[in-house]
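Just passing along the structure, written as structure tokens.
With one protein chain held back, the other chains of the complex are shown just where they sit.
To keep things simple, chains are lettered A, B and C as they appear, and every chain counts its residues starting from 1.
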């Protein structure tokens, strides 16, 4: 076991996957010689060569398209999109092609491509380095959508994603790269070395796709969340002294319906939290599933805690970010409904 | 007053808008000389010339991008995307640029672009001529999203969209172009001339954006829907003899929360219906808003009626399409919950 | 808004009621264009993007350095594939008109583009077709019955009912699944070729798209990635002059040939007479040799004409001069190869008629067999449960639930 931050854990996942399977190749902007703007692929080109860790032109659409072609020819490409905010030029190839290849060819062709991309705010990145566009992918049949919240899961999920024969869009909350973050920008940064999930096995393991984790058991209310908000939610619940059961979805699609319904049936109350904008965010799907499955168990309306329905503004980072206070207000509302 | 089908009504809307404002220009694939593959722009190039009704290269991204530039230079472009299934190459320009221009420049620049695009199934178009991707736009702050269900609304909403200073994505359910369609493919086609909403004023009028319409008042259950499903829902309710209040949203974003909440508070029961795939579809947002606002009024879980979470298959068009039977089952479930 | 607008609008050479006018097509005489070494640098052979490589002249003679010197048997096979493609197209068109299939797209007049190119490649080369390359499938020997079952979305449909007619594929024959979204297959072909290079394998990838589709971003990505990584790929632009109702000028063909895009990226671009079986064969061979010897990608513009409607949903009399394809200066690919073979003494009108009859019978027999597996209106039908398969490798819980819901709905 080693201490790893999320960057190191992701790097280790790719290292392990490349070591085991010569078909695994990496491609992306600045990922090769330089090792990536967040250094997630650091050292891998030196180790595996320029033909397996490929610097690409700045063309997200071309990256996805050629990754599909490579995958059809037997490789397992892991494509990096430098920021999730820049994934849209690749959107057509992801939605119209990557997601549907297997279906339209009735299984004759498939493309086991993993698309890694840093998402989320909290690093003063302004509106084009802070987005959380996961809901734009969960609406697309044929895609698996993953967002880890810690180094251990990040490595296990990334290996699982690479080994999976379905395409996976893998979001990395960049604010968590170096440590858990509870939403308070004034507190000193906490490194992963102080966190149990910063203990990461050196070798091969997987965290299965499609399986949520209860990161804190509780009985008073369920908080369904993922990514950075796992820590914000925990802090908010602790502040209020609420015995919250906190579920880290880890995989958004396919959704682990059982896990969330079991919990909400037990607690009868629920808050759903994510960083992305509210309208048509993934929270709406979670809420809908719970309403459909647990209606008679609910003692109060499920509350959504989200970013606002605006772009992510540079100056108002912390007013935009769904911090502890916003979660607390939601918890209060769901605990003592008006 | 004239009898118009939806194609004629949309054509008339553009004709009126172009006649009143020389800044209105049209652009798209096959829209000029040919008048569009659905003939929605028929005759307009002859009337307004090749510099205002512009045949474009097959480049949806280029169409949106140049439309933005034209709008910034004082024009009001109406861009046609030939099928909603082909909007994705323009997605980056829509999401990253069109939707955010006003915001990022603090109002110094804006782009009053209307993007028209035929959507929905029911014409044996298979997976790439049948999609309903509206939820991919409702999640994007800064866009207005419209989907009319009849000629009268289509014309009034399109004029309103063109005159609006915000960007509008305007979905046209192509199965409704020639007549209302209640989901039964075996019944003979019904023309708009037999329908009151096929009566369309010749001149200028608007149907305001952001306002839903109660197309049938009722007390037993609310059906919130839009597009083709308006007629399917009505037929299903009639089949069951349920006194349903049917709300046609018309504008999805901004959502007319008041209209749907008022109705659901009255009926206590609700079915939400759309053609798009279920997971993270716009139905999830509607359901979530209702759950948040009307929790204590609900007597049964809100039911979603949707397309399945698969691509739209050619052979199984009617098994995929959310027809009367699917709505009936949902109505039953919400009327007599298990 | 009173000053004169300077917006330039490309103009189609002839609209309905006007006389067909193909003077805009730049021609070279058969045999006139030099055939450079496959290792020539893009910059040295830019003329290939402006000239028109032709081998067959109007009298059916094969001329000049691009003559591939195929033996008669090969030419006869080529003729057969082209003729079969045409007869198949014709029959399926009528089948659609009779309401037996929902949709069809012919390749009338463009058969050489697919057939000759396919014959010039090796079976291990991967093909990424557009919807108008049925000649590839026929040349690679797909069974007509299988193709027809796809058109019928019946129980033997290779796509399990999921795709519109003509969206074939064949894993066994190395033909990629056709997309309804234009141009997407081109950078995928380049990716496939990159993988072949990474693995050190000797296969190349060839992709096809219409000239109208070159406007899409994917064409640019394909050229760019192919150039940067010198991928063993052949990128084919089928310039049949029309994209539905839109003339090629709107795709940028007015200012410059489509082949000329290549040199801009450092990729040789070759303009070839797409209705000349020998020329298409020779240019494809040349490009394949380039790819296989590590000389990199080639862009080929096939100058041809869409003699038919865009699809069964289209009526070209609304936007172009009637029967204009009869005036097309490059003639008809089947007729031209036939004339050449007759001139060589290796073919005759009689043999041609016999072959035609044979192929018509083959198509008819295939159709008869295909419909036994079901039609649109008559069973046997595909099981709707299939709708939920292949979305993912394993069906996730929410789709199992939806499948159950559909079963309930249908019960």
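Following the convention adopted for this analysis, a residue touches a chain if its C-beta (ideal position, glycine included) is under 8 Å from a C-beta of that chain, and two chains touch if they have at least 3 such contacts.
Keep in mind it's a predicted model, so treat the numbers as computed, not measured.
Taking every chain of the complex into account, the absent chain touches A, B, C. Summary of contacts with the chain left out: across A:11, A:127, A:149 or A:291, the touching residue is A:127. Among the residues C:12, C:267 or C:363, only C:267 touches the chain that is left out of the figure.
Among C:194, C:209, C:234 or C:337, the one in contact with the hidden chain is C:194.
Interface note: of C:30, C:189, C:215 or C:270, the residue touching the hidden chain in the full complex is C:215. Take subunit A: the residues that touch the chain left off the picture are 22, 29-30, 33-34, 37, 50-51, 54-62, 85-86, 88-89, 124-129, 278-279, 308-311, 313-316, 319-320, 325-326, 329. Remark: the residues of subunit B touching the chain excluded from display are 25, 51-52, 54, 56-57, 59, 61-62, 65-75, 89, 92-93, 96-97, 101-110, 141-142, 144, 164-166, 210, 254-255, 257-258. Considering the complete assembly, subunit C touches the hidden chain via residues 1-10, 42-43, 194, 197-202, 215, 217, 219-221, 224, 227-232, 249-252, 254-256, 260-267, 294, 296.
Keep in mind that, in the parts below, only the chains that are shown with their structure count from here on.
Centrality by C-alpha centroid: the chain sitting nearest the overall protein C-alpha mean is B. The chain with its Cα centre farthest from the Cα centre of subunit C is A.
The distance from the centre of subunit A to the centre of subunit C, with each centre set as the mean of the Cα atoms, comes to 41 Å. With touch defined as above, residues shared between interfaces to two or more other chains in subunit B number as follows: 85, 88-89, 127-128, 279, 309-311. Annotation for subunit C: residues touching 2 or more other chains are 157, 159-160, 162-163, 167, 179, 181, 217, 391, 398.
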